[in-house]
Each structure stands twice: as structure tokens, then as C-alpha cells.
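What follows is a single structure, and I will ask about it in a moment.
Left out: one protein chain. Kept in place: all the others.
Going in written order, the chains are labelled A and B, and every chain counts its residues from 1.
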Amino acid sequence: MASRRRMLLKVIILGDSGVGKTSLMNQYVNKKFSNQYKATIGADFLTKEVQFEDRLFTLQIWDTAGQERFQSLGVAFYRGADCCVLVYDVNVMKSFDNLNNWREEFLIQASPSDPENFPFVVLGNKIDVDGGNSRVVSEKKARAWCASKGNIPYFETSAKEGFNVEAAFQCIAKNALKNEPEEEIYLPDTVDVAGGRQQRPSSGCEC
Amino acid sequence: MASDPNSPDVSEPIPNPSPKEEERLASISLEEPEGNHVAVSRLLSNGSSLPADFHAEDEIEVVEEELLGEGSSSHGGGGWREISEQDGEAVPCSPSSSGYAGERGSSGPSSGIEEVDDGVTLQDDWVPRKRHDDEDDASVSWRKRKKHFFILSHSGKPIYSRYGDEHKLAGFSATLQAIISFVENGGDRVKFVRAGKHQVVFLVKGPIYLVCISCTEEPYEALKGQLELIYGQMLLILTKSVNRCFEKNPKFDMSPLLGGTDAVFSSLIHAFSWNPATFLHAYTCLPLAYSTRQAAGAILQDVADSGVLFAILMCKHKVVSLVGAQKASLHPDDMLLLANFILSSESFRTSESFSPICLPRYNPMAFLYAYVHYLDEDTYLTLLTTSSDAFYHLKECRLRIQGVLVKSNVLVEVQRSMLDGGLHVEDLPVDSSRRSRSVSPYSSQENNISGSLRPHMGLGGPAGLWHFIYRSIYLDQYVSSEFSSPINNSVQQKRLYRAYQKLFASMHDKGTGPHKTQYRRDEDYVLLCWITQDFELYAAFDPLADKVSAIKTCNRVCQWVRDLENEIFLLGASPFSW
């Protein structure tokens, strides 16, 4: 069998403490939900293999701690992310208000080459709580915010019931993939005859 | 233990790094909350309480494991223990960090899975084999491996793992990146962590991170040197131009660029347990009569004058002859990596080839072109050039060289030397009067034949000498005696190798060294090391050997080597200046 190039996508999940980041990830990767809340300390990492449009790739999911005291994860932590997932709790206004901070923080730290088009996905989680009666952030409001930030895809999810989780991550993978730069040819230098000094082959089209 | 650094007879003891308080290891741990994730957790939670010296850039930290039950009862604290050997039973259901555990059944039985290549084979029988691709960090077998090597990118994307599938280890790779990144964020660098039996060594090379996790008790400097060589091997395949890919695109996924090179890395890592060149930074020659090597050198020189940068004739890992163009010098590490690359890539044996290759010590930024051709089963010619269209010229050069080598019987002599082996401690001349006559089995054909029939039994050489390595500092070459009884199986050979490695590290310790002599005794050997301006001698004796006669014997070994230098070393090669 010919080699199949597999891609690896780094996905970072951000959002306030308790909005259900870890639960979403668990539901997606392990199809499990636990009612017990355990604060993530620092970060958790999960791996999931996904098939998409006939290609196999691996999501490397970086689940971060939402508590403020862990927020200074540093530049290196965000470096090279392919997609950033912003999560809030539809029942907690503050968690929605903070989306902006999380997004800004990410853009500052990761400093992606094209911040305008960096792929974000927003998830409004816990829509199952109290049959939706305790909800304080309307879907309309959330969608408006997403639209204002360059049409960020938006999903309403329930990690507990597994609602929309698969669809959300499919979209995450798709967006991360879309943002991949054109497959570039690896172009190393060659040594010139004088020895020791290298030169880069000119990449201009001379034909 | 085979190589206990605290054995009583060490006259110049290896500085034994005093174990520091347990608290700091507690600050870096891998945990498994809910049994599902690999996490860097207390790394961050306890970060503020890190002792200041943890970050000391130039200090090797040794920290003791004290993870379990250290205030993390709710998490069941895996810590580094999750990769420690004894943990197989403790983690029976091998919780997966990647959600694959159920699908694979890769977790082997908790007994009997050890580092496979350890002490099982001699280098000659060793065939580069596929790694255990079905494993990941959730597999018991994976956790039990004694020595892991990882390459990852600065964004935490996996590039290479000695064992297991890189993609399945993406979570683990991210954990390693997070540890490096966390320390880096504090304006510092993590170099070394000890966790129980395991040492974790980090090496950061720009956007490339290299990590070794080992419970082999090798010195830090040795493990770091191994990471350096792995990095060098990567450069040999790709050049440092990969850095540009990361500059342009931090997301760059480098692993596809190393496609098909598993065998190259496996074979290099295997060399870390048998090939002294990996820590001596010197190469070794195939013993040959002076005139034979001269004949080979002359024709190589002829070719080098016609625009070839380096012409190298080797037999397996040993140099037959080697010639460089004017002012070009070849570092022994480059030779090691080049030989490893060629010997581990089967396709070179099939037909002549012309391939881009980078010599990291010569010029890490750029490719040279290597014409490689096997002249017989073991002997291969490598012609390096800077010119990408030199193939037909090099092909002609090879035909010429081959013609001369056949006509002057060099290839036959090479094969004979391969069969006869090198120096045998049993042949060490007993007294100086015998020195005058040639003791070399290579100087004449008759000697050769009788030499090869000589029975190698008994208990080593005079005064209980079992083995030695002599390294000529000026020549950047070493000669190692053949293994003979009682170092006659691979387990013992590897143990001796590790003892030498430790001896080398302690002699060259920057903190306390360099030292001139060292004499140590443990239940396995008496080890003697002697370093002068000209040479380094490492010798192993029977543990009951007498110190005075051992020292005398070392003197005789040096004299012997000097008497034979025309045959065991490559002399008068182009100046090696590095």
C-alpha cells in the first residue's frame, strides 16, 4: 500500500472554568459523560483519529484549565494551533462575555500569521440544563457575536447528552484543515563548489 | 549492580549528584484524572513553589520520585510512574490518553516485555526492524520499554518516536511540549528530570525538541550526547533548512519529511548500546597491512584531486581508507551518522545510488551529494561532492577505484581482516623484548592464517586483562580489542560498554574533571582509565586483578598499540582539524 500522508491538527479549547470543556472533549473522544466536576489543572491532552473526505487525520486536542490562575500558559503553549475552540455556558452570562477576552488572548499569544482568518469555532454548551429554562444567552445573541467576529461557526451543544458534539468537532476539523497552507515542497540548500558556503536554489520561475 | 558508581574502590569517585528534595518532581507530573487523560497539571499548580535552582540552566538536577499519594488522592496520581517498569500491574486497564485502548489490544502481558534489543544481539546480526507501531502511551508494553526517544516540534506535534505510532502518541507529545514550554515561559530551560528510576533528558534545537526517557542509568551527558546524535541524523537527512519551514509556518507538520527513515533511527539508537564511536567521538579503522591501506588511500586521493570532496571506503562500521579534498575535514560524528545512514538503508545494497546528504558538522545548512556503491557484501565506497550533476563522473571514479582495489588485492585483504578480527588481548606481548618482532597478524599472510586458527579461550590476556579501548586524540581514531572470554556474550558486552560510557563521562566531567587517571573496582571488573595529551586508554580487568600489574599491563597495551599503529590506524590522512 502506498503511504498515506496523515495530517495532525492541533486544536486548543478555551473558555471559562466550568463551562464543560473537558466534558465536551470526553464526550467526543470517549463517548462518555461524568456529572462529577473536576477542575482541569494546567492542561489535558487527547488524541482522536478522524476520517474526513477520504483522508485520515489526527486531532491533537489541548484542553486548557479555565481558572484564571492557570491562564498564563504562555506563547509556546498556543504555538502552531490549527484551530481554536471557544466554549461558553449558555446559562452563565459571564462565560459568554468572556469569549472576547479568550479570543483576544489567543490571538495575542499564538499570533497567527493571518489573525483575521484564523479558524475559531464557538460552542454554546449545557443547553440541556433545566430543559433550557435557565438559559440566559440566546442563540441569536451568540450568533450575532460570532458574525461580528468574521463569521465564526457556532454550535449549541450538550456534552451531557452528546448533542451536536460530533457535528461541532467535524466542523472544527474541517476548518482546521481548510486553513492548512498549500502543501509546500521541501526545498533545502545545496553547497556550492567553493565548499562551506551554501546557497539557496533560486525559486523564481525562469522558464 | 554492574556499575554502581558508589563502589568502594573508586579512587576518583564520580561525583554523585545529591538527590534533591522530592517536592520539585511533584511539580512536574503526568496524571490521569478520571483515568482518561495525560495531563500536565501540578506542573502548573505548583509552579510558583518551584525552588529557584530548578531553573538553573547549567545545573543538572536530580530529583527523586515522590509522587504517589502526594496530596493527589483524587487523581490516583500516575505521575511519571505511568511509564515506569513496575507499573504494568498497577494500571491493568491501561487507561488511554487517546481513546484507542479498546480498539487495539496492544497491551501485552505485564511480564516478559522488555526493551527488545537490549542485550539480545550482537551488532552484526542486528537487522533494523519495525518499531512497535501498534503501541501508544496506554500500552503496558510501551510503558515498560527501557529507553524512549522522541522528536517533536515546538508546537507539540510529534515527529518521531522510537516505539509506537507517532500520531497515537500526539497527546504524550503535547505533554512533553507543555513541560518544555512551561519552563521556557519562566525564562528558563528544562534539561533534566529524574523520576524514580527514570531520567528524562531534554534537548531544544530551535523549533525541534528532543526528549529521552530512560531507566538505563546512563549518565546525563551520555544521554544528551545521544540526543545530539539523533538530531544530527535528522539533519543528515533533511539539513537545517527545516527551521525555515517552522519560521514560515509554526504549524508545520514535519513527520512526513522523515518518511521511511525509521530503520535509520532504530539502527542509530541500537548503536548507543554497542558502538563506542557514539560517545568517544572518534572512528575506528579496519586493521590492514600498511601497504594495503596505502594502496587504497592512493587511488582515493587520485579521485579526490578530481573534484570529489570526500572519498570514503568503509567495511561495515570500520574505515578502510578516507581522503578529503584540500582543507575539507570530516568530523568523526559525521562519519558515524553517514555510515549508519548507509548501512541501515537497504536500497544502497541493491544498486549504485546518488542521493542528497547533509553532513551536519561540515555544513548543517546544505546538502552534499553522495554516490554510494557496495563493492562487495560489506565494503562500500562513498564519494561526496558538492556538484549535483557529478553522477557520471563519480561513476567513472568508482570504476577506476574498483579496478585498482581488485588488482592490488585490497578487497581480498579487507575480507580477510574482517574474518580475522582486530586485536586480541591474548596476543599482548609479554615483555618488551618481543616488541621488536611483529606481533601483528596482519603483517603477513602466514601469520594471518595461523592467527585465525589460534584458539581464543582461557581467561583473557595477561594480568587478567579482558578488554581495552585506545583512543588516539590526534588521529580522532580509536581501536578496541576484540571481545574474548569472559566477555563473550552480548549481555556482558553491553554491560562493559555501559561501564566504559560511564567511565568516559566521569573522566570528562566538566564539574570535577578532566581527570588523568581513574582506577575502580566493582564485582564485575577492575576498570582503569588513563588520559594523556596523546591518548585515552580504557581497560577492563578481572575484578580480582592486582592493581600494580594492571597498571603495568596498561603501559604494555599502549606500547603495543604504538607498535601496531601503522596497521590499526589511518595515518597521514588529510589533516583533520576540528
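The working rule: a contact is a pair of C-beta atoms (placed from the backbone, for glycine too) under 8 Å apart; a residue touches a chain by one contact, two chains touch by 3 or more.
Convention: contacts and distances are computed from a predicted model.
**Q** Missing chain, UniProt name, options "Mediator of RNA polymerase II transcription subunit 20", "DNA primase large subunit", "Ras-related protein RABF1" or "Bardet-Biedl syndrome 1 N-terminal domain-containing protein": which is it?
**A** Per the UniProt record, the undisplayed chain of the complex is "Ras-related protein RABF1".
**Q** Spell out the interface residues on chain B facing the chain that's missing from view.
**A** That gives, for chain B, the contact residues 237-238, 256-261, 263, 341, 345-348, 350-357, 370, 386-392, 395.
**Q** Write the list of chain A residues that the hidden chain touches.
**A** 1-5, 54, 182-188, 190-193, 199, 201-207
FYI, only the chains that are shown with their structure count from here on.
**Q** How many angstrom between the C-alpha centroids of chain B and chain A?
**A** A distance of 39 Å separates the two centres.
**Q** Using the touch definition from the top, list the residues of chain B that touch chain A in their complex.
**A** 33-34, 36-45, 74, 97-100, 153-158, 167-175, 177-178, 180-182, 184-185, 238-239, 241-242, 245, 249-253, 255-257, 259-260, 309, 325, 327-328, 356, 358, 363, 365-368, 386-388
**Q** Where on chain A does chain B make contact in their complex?
**A** Its residues touching chain B are 3, 5-8, 10, 26, 29-30, 32, 34, 38, 40-49, 58, 60, 62-63, 65, 70, 72-77, 79-82, 113, 180-181, 184, 186-193, 195-196, 198-199.
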